[in-house]
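A single protein chain has been omitted; all remaining protein chains appear in their positions.
By letter and in written order, the chains are A and B; residue numbering begins at 1 in each of them.
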Amino acid sequence: MFPFSFEWVWDAGHVVFMGGLWYALGIIGLGMTYCIIKAVIDTSKGNGGHHH
Amino acid sequence: MDSALIPKGVKRCSLGLFTLGIAVAGAVLLWGVYAMLLCWIKGLNQTNMNDYYGFALWIWADLAVIALGGGAFFTGFLRYVIGKDELKNIINYAVIIGFICYSSALLILAIDVGQPLRSWFIFWHANVHSMLTEVAFCLSCYFAVLTIEFIPLILENRQVDKVPFFHNLSHNMHEVMAIFAATGAFLSFFHQGSLGGVAGVLYGRPFGSREGLLVWPWTFFLFTWSAAACGPCFTILVTWITEKITKKKLVKDNVIRLLAKISGWMLATYIIAKIIDTWYWATVTAPSMGFTLMDFYSNNAFYGIWILVLEIFICGIIPALILITKTGRNNSKLLMTAVILAVIGVCINRWVMVLQVMAMPVLTFENWVLYIPSWQEVATTILPVAYGVIVLALAYRYLPVFPQEKELNPID
Partner (left out) sequence: MKKEHTHENAKKFGMVIDLDKCTGCGACMVACMAENNVPFKKDESEKLDSITWIRVYKLTNGKSFPDTEICYLPKPCMHCSGIGEHGHSPCVSVCPATATDYDHTTGIVSQIYTRCFGCRYCMAACPYHARYFNWWDPVWPEGMEKSLNPDVSPRMRGVVEKCSFCFHRYQAAMDKAYTEGRRELEEDEYQTACTQACPAGAITFGDLNNPDHKVHELKKSPNAFRLLERLKTNPKVYYLSSRDWVRKAGDNYLEAENKVKKK
């Protein structure tokens, strides 16, 4: 999973496969971080609650 | 008593009746949990698996629930990426069903492995050439996506929504949902496929082995395709069952019919591909290994040729024909028949690709081995069903799952 685990080899298989994995994890992680940070900002601005 | 939690403008049964229903499902759940604990504490000797049936009921259940849970990714793909807007009326339910299916699959896998505490080795010491590694990675990532798709709905509960932070979070998650859904579709393509690859790459097992494209055997594509075709059928089926239990119309017919039409065309094209695959396998792949088609089916009635006829003709061609014709879709009895057949068909396909692969001897001096699961295996396989019923019931009662419910069931 990581380049420092001993069975890691820098070959096409690892780069493509792990690249895909970290890409997906990155999108999921960044997406959620964005949502949470934006929600914190929105809330601090006083938005939200039951106004609609 | 719990009316403050129930969405506004809809009617729910009394808390007493609801609790009774949950208690019944809960009892089944506890039975399953007991069997699960037996397997974890005493080991897999609690099962009837053996060295010939290393993969058995559980792996079938895994493959089947993931195929059926495919409704979530494909409906999400159609709704958010292709832009079929009507599907917003069923996407919530599809996501919940998907969430249940995938969490069940992960649970079953956790029971199925001999050393569950080492499960993380599959990530840490990953062998990138193994289909199972691909399955594990995409499955867990996609489960995260499903959770992300489910969270906004939970946050829309009347009381939770009153908290400004949760309200904002839910709103923001909806805004970027297309990105999550696209990622989910990408991950699903690979894990549905790699589940197909699990049997396809077994070049020592002529029943499962297939040629393919690059590193992916044909079963890779067939599994993704069939999950996209039959997953939405399962969503339709569960929606229909929910409507029967609640005695309410929850989703408008045009939404169901649109999903059924897309499903039908996916199923029709899939079944053509499946027939070509079967034909090529029977006439080229298998003979090159010294087998005829009937060698795979003729030993015993349990694994007879009927299973191929049932899978391809009765549970493939027939539902596809019903679903692609307008008359078929508009007749609710025909529609439901087709949907049920398609669901059975994909389950049979997964069954065959796991158990028949194991049952068939390859060495000339070995015999067919039949297998009957132990009660512990059965109980742990029913466990997810009970769990699913409970989650669906809770979600239906307390969350605004069906946007059209108010309109279809006005309260005076």
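Assorted remarks:
Heads up, the rule we're going with is that a residue touches a chain if its C-beta (ideal position, glycine included) is under 8 Å from a C-beta of that chain, and two chains touch if they have at least 3 such contacts.
Nothing here was measured: the structure is a model prediction, and the numbers come from that model.
When you scan B:31, B:165, B:291 or B:351 for touch with the missing chain, the hit is B:291. Within the set B:29, B:78 or B:126, the residue that contacts the chain not displayed is B:126.
Touch with the chain omitted from the figure is made, among B:185, B:268 or B:357, by B:357.
Interface note: of B:5, B:44 or B:107, the residue touching the hidden chain in the full complex is B:44. Even with one chain removed from view, chain B keeps its contact list with that chain: residues 43-45, 49-55, 112-116, 118-119, 121-122, 124-127, 129-133, 136, 198, 201-206, 287-292, 295, 357-358, 362-366, 369.
Quick note on the criterion: only the chains that are shown with their structure count from here on.
Between the Cα centres of chain A and chain B there is a gap of 26 Å. The touching residues of chain A, when paired with chain B in their complex, are 1, 5, 7, 13-14, 17-18, 20-21, 24-25, 27-28, 31-32, 34-36, 38-40, 42-43, 46-50. Across the complex, chain B meets chain A through its residues 123-129, 133-134, 137-138, 141, 144-145, 148, 161-162, 164-165, 167-169, 171-173, 176, 179-180, 183, 186-187, 190.
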